[in-house]
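Note that this complex is displayed minus one protein chain, with the remaining chains in position.
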Amino acid sequence: MASRTTRKSKRDALTPEQRAEVDDARAETQQTRRATVPALEELLYEPLPVLDHGFVRVVDYMGDDAAIVQAARVSYGRGTKTTRTDAGLINYLMRNQHTSPFEMCEIKLHVKLPIFVARQWVRHRTASLNEYSARYSVLDTEFYVPAPEQLAVQAAGNRQGRGETLSGRDAERVLALLRTDAEVAFEHYHQLLGDEPPAEGSEDAEPGLARELARINLPLSTYTQWYWKTNLHNLFHFLWLRGDEHSQWEIREYAKVVLGVVEAWVPLAHHAFMSYRVGGAHLSAEGLAVAKRLIAGEQIDPATLEMSPREWRELKATLGID
Amino acid sequence: MASRTTRKSKRDALTPEQRAEVDDARAETQQTRRATVPALEELLYEPLPVLDHGFVRVVDYMGDDAAIVQAARVSYGRGTKTTRTDAGLINYLMRNQHTSPFEMCEIKLHVKLPIFVARQWVRHRTASLNEYSARYSVLDTEFYVPAPEQLAVQAAGNRQGRGETLSGRDAERVLALLRTDAEVAFEHYHQLLGDEPPAEGSEDAEPGLARELARINLPLSTYTQWYWKTNLHNLFHFLWLRGDEHSQWEIREYAKVVLGVVEAWVPLAHHAFMSYRVGGAHLSAEGLAVAKRLIAGEQIDPATLEMSPREWRELKATLGID
Amino acid sequence: MASRTTRKSKRDALTPEQRAEVDDARAETQQTRRATVPALEELLYEPLPVLDHGFVRVVDYMGDDAAIVQAARVSYGRGTKTTRTDAGLINYLMRNQHTSPFEMCEIKLHVKLPIFVARQWVRHRTASLNEYSARYSVLDTEFYVPAPEQLAVQAAGNRQGRGETLSGRDAERVLALLRTDAEVAFEHYHQLLGDEPPAEGSEDAEPGLARELARINLPLSTYTQWYWKTNLHNLFHFLWLRGDEHSQWEIREYAKVVLGVVEAWVPLAHHAFMSYRVGGAHLSAEGLAVAKRLIAGEQIDPATLEMSPREWRELKATLGID
Partner (left out) sequence: MASRTTRKSKRDALTPEQRAEVDDARAETQQTRRATVPALEELLYEPLPVLDHGFVRVVDYMGDDAAIVQAARVSYGRGTKTTRTDAGLINYLMRNQHTSPFEMCEIKLHVKLPIFVARQWVRHRTASLNEYSARYSVLDTEFYVPAPEQLAVQAAGNRQGRGETLSGRDAERVLALLRTDAEVAFEHYHQLLGDEPPAEGSEDAEPGLARELARINLPLSTYTQWYWKTNLHNLFHFLWLRGDEHSQWEIREYAKVVLGVVEAWVPLAHHAFMSYRVGGAHLSAEGLAVAKRLIAGEQIDPATLEMSPREWRELKATLGID
């Protein structure tokens, strides 16, 4: 029952058997004529830890920065010129939303993640997915418990965010609830499956309820895992939305790790993404008009604008004024 | 706190406020030049019950049987001829997998469903989706508890199915576990949110944990709801996969209700779907060769075939032989 | 042979038979409980002319501004409040790229367009399409000839644009070439199909070459037509890309007409789109930093920036400086 207990090395979230499988896969190399990225080869198959039991593993990839250039040029050979020229073209494509060449790179990840994160992740539809089936197999006893510093009250000004962190004592009480409920749910899960000794005082073994039913009792914090494959354009969209501060902290932790993978894989595209998507800002027609007036030295009276107070606050933050 | 208690009429899964909203929407009519289906208008907005607290509501639709014909003909007017001719064309399209005209009809549903069903449903990617957000709002205290006759042991011959139904006593024990755990989870959910009186012996109110964290403790049986919009081609694919006996019983219950909606909406396309997709069978190259030999009066010795024992069993069932 | 000659009224690009079909469709009305938009009903089925022989016809639609709000709220009834509140929510959704509620509106268009435009259009993949088949039917003798004022030389500074308009005499020569070649191609098309009298001096009728082969000789300016159905989110993306000045003028003419349809259909969403997508601007990280420094009254020396000369020119244009 290795899978149910947590006899895992500190090093990563793997059992010894899983670790051996990963090491075997990493030990084998072949010759290929395909575009190859040494920095990503280095990471290949290795679980990169996220949250308390999760990980992201790169299982395969197709293409590199040069493949973006090659597709944009529909070229016969590698299609790249100098790094400077290639970077210029990649920046141009990103800036002008010529997104199709970025679709020419593909990556496949093995991800272990809590179900409530998985439910947010799966909203990105342009991807391929194979999830571990709890109808077919028994789930490991692994559930997410936030670190104390992640426990926060409901945000006051933002209906879907977090506010202040809980005090130590409140945090303890919350953690106790979350942990105990999950533990009880997993204990009952195994009772329902009939693979636990009968509860004390009960004379007979529990019936082996169908796995597809027994699992409905498990909490949303339960870890699941899947293979997920997508192209670089859609991955950037994922990273942009899920790396954003409006996303739930837990999925942002995954986005952060995946962003690091992207930097190793396609450094030029990563740089363009950071410069033209993440670091920049989109101004509305009115926001742009305000910026122009400010540049021209005018004073702005927000009462004369059509934008909502919230929009005005956001614009001031964007433009660094007060 | 109407939303948290279950003061709902037997008639459907709605609160009085929701019922009034639905009735108001049903009371209004407008004139339209668009293709209109009286039988579907009759169902519009009305929740069709599924499982213990779920429903399917048709919120909007585009097109009818004639719209399939019209698109296949790229016609200027209605594009239909006699019902017989239209039916013939629709059958032809279905039989020959000319699927694009079926994409020309669209339907929008409001569905209330347990999260474990939602997780299966959402694997159908070619659809639009807006789900009720448990980051933004508090979830109703509603969770799925199977009816006793649905409690079955793990199937022996099939790793992802159900076998025998549990005996009354075992079923009771299972139901008690499922119900109690879910109730406790919801009680704790409200404690975490800080909208419950403090537990006995505790002197202070619980902190208002962020909604996005409090909900991770809820079970997969919790009901969620969403607006889901898809086209008829993708809906048929959904119905074919999720109406199949290899699907989990709970999602099949939804598929059954949606199939009834389709029959009211596009009776000719529904008939073609039942005749050419659902009721038929796909034979492999070898299976077809066997069928031909059987028709020619030959005896088949399965030992001479390349198919697996399971495949042979399935083929015999399909062809009605033994 | 009505279809091959151009006995069409000035009023629109329809033959009398097609006009009668459209009029019949427009004459019929039904009662519906669905969301209905009178301004769009007014346009329904009527061809809106584009270019010399093309059109856009709205064939069906689903939803209205309120349907966006309704889906965002996952509501039981209409889900709308005051127009002001609804507009605020729609603006918020557009500003923050919460795109899924816009997917809840759907539109179906019948479009007649030159093949080279169709080839650009079809790159928008998230849509349903039924095209008139030149394998199955004979194409009308209709091809696009640009108006003289649209004939321009290759742009000097922009590899994929147009520069100066041709002089009258050059324009005439170009038009003569385009028109004559297309006419000859269509004449030969009909000869190949065997539906023309044999050429003078030839004794026998031409063979009836298969339609799927005869059409390969036709020019890219030939008109085709299709039913095209997409949701409002994807339509906005189409309008944003194809309405942009980097797009070819001919497809922008279609985008312009479709934008007018959208304004009639969902005026609040249209307004949000114009304010937050079309009229605004996206600044890169460095561009934003420049804007902040300009607002703070600094002088910028472009030589100290990392941006390319082209990017600097574009930024100056965006911010209205020189």
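In order of appearance the chains are A, B and C, and numbering begins at 1 in each one.
Here is the rule we use: contacts are C-beta pairs under 8 Å (C-beta built on N, C-alpha and C of every residue); 3 or more make two chains touch, one makes a residue touch a chain.
A quick note: this is a predicted structure, and the numbers were derived from the prediction, not measured.
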{"item": "Candidates C:E17, C:E42, C:D170 or C:D244 - the one touching the absent chain", "value": "C:D170"}
{"item": "Residues from chain C at the interface with the omitted partner, ascending", "value": "114-116, 118-119, 122-123, 125-126, 129, 133, 135-137, 144, 146, 150-155, 159-163, 166-167, 170, 173-174, 177-178, 181-182, 184-185, 188, 191-193, 206-213, 215-222, 248"}
{"item": "Those residues of chain B which, in the complete complex, touch the missing chain", "value": "88, 91, 95-97, 100, 123, 241, 246, 274-276, 278-288, 291-292, 294-297, 308, 311, 318-321"}
{"item": "Chain not shown, touching residues in chain A", "value": "14, 18, 20-22, 24-26, 28-36, 41, 44-45, 59-63, 67, 70-72, 74-78, 100-101, 103-104, 106, 108, 110, 128-132, 225-227, 229, 231"}
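Note that in this section only the chains that are shown with their structure count from here on.
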{"item": "Farthest chain (mean CA position) relative to chain B", "value": "C"}
{"item": "Rounded Å distance between chain A and chain C, as computed from the means of their C-alpha atoms", "value": "36"}
{"item": "Overlap residues in chain B, where contacts from two or more other chains coincide", "value": "129"}
